[in-house]
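To start, I am sharing the structure in question, which I have written as structure tokens.
Removed from the display is one protein chain of the complex; every other protein chain stays in position.
The block that comes next holds subunit A.
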């Protein structure tokens, strides 16, 4: 660009860049941006904390003992059998605590012990090895009935059991587990994409309210095409979102690595991890632009922040519907339903990311991205056109005439007006 201006107009992208640069720097260097970055980290911290506490509670709950009260010989046999089986089977065999070695003719009131709340007993085994009795709440009866029977059978045999050695042949995966794993990867990818877009794209709703409130919109509209304003604002918010994702992603990855977790817990996606991440980033961008362009157009019709807030809930519900459509498509790979989800612009990025997890072919992504880009262009053009026709009217008297979203909807559906 020359230092002095010459006749002509800024190209759409150059004009959009001017708007995007202003928006991006204004948001990036605002105090509110710190809270924007910290916001999602609070629930992560709370979830981690709650998860830790929950796991501890669950661990303690699961560690409840099974008391045993039997004649001395039977009790010893049961304890020995329990230890031997626990060595082979592991934590599925509950720990036994000897309560009482009964003398002949003596009995033990298991119900009283359990109802008294003494100790951490979840169940009590009484009777004999030949006729064991299990006393416990209904859920624990079902849980340990078979186990107690197995231990009693082992105790009754009195003979050493020969456990043949099992030779193992590890493989990376099986067909069933790989399909299941890829399915889970697809679901996880979709969920992450949905959460990010839901959290971030809705910010676009209120994006033009500042310009309308400050009356800057007319300066923009007089200098550059409204399409460029829309494009600039969308890309600025996308860039802000990517900054946020980079920060959150780094923190999240750090936490996962610190917790000893890795991607190997998920099945290798069809296109491989590097391409899956690359496609994830591109589909996030496309999903953001697709939903954002609609949000921007809808939000631009709102005349007040209150109207924008009112719009937030139905917009979120619409996003959830789109997510359901894409989620269902994962279970219908290769069927018309999946193609519908791919063809429908708003669910297309979600459906295609899922496809990247289960299918190695890359060319469908190229087609889908072209289709999504076309839809973005159409949505932006339509939104900008609607804005010019419905909002940019006249001065004070026009402002008085400028209508809120409600009256706009009424006007749109008025027949013959």
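The criterion applied here is as follows: a contact is a pair of C-beta atoms (placed from the backbone, for glycine too) under 8 Å apart; a residue touches a chain by one contact, two chains touch by 3 or more; residues count from 1.
Assume contacts and distances are computed from a predicted model.
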Answering from "ATP-binding cassette domain-containing protein", "Ligase-associated DNA damage response DEXH box helicase", "Nitrite reductase (NAD(P)H) small subunit" or "Transketolase": the UniProt protein name of the missing subunit is "ATP-binding cassette domain-containing protein"
Given A:125, A:224, A:245 or A:296, the correct residue touching the omitted chain is A:224
Among A:103, A:168 or A:214, contact with the omitted chain is made only by A:214
The missing chain sits against subunit A at residues 1, 3-10, 15, 18, 21-22, 26, 30, 210-211, 214-225, 388, 392-399, 401, 411, 417
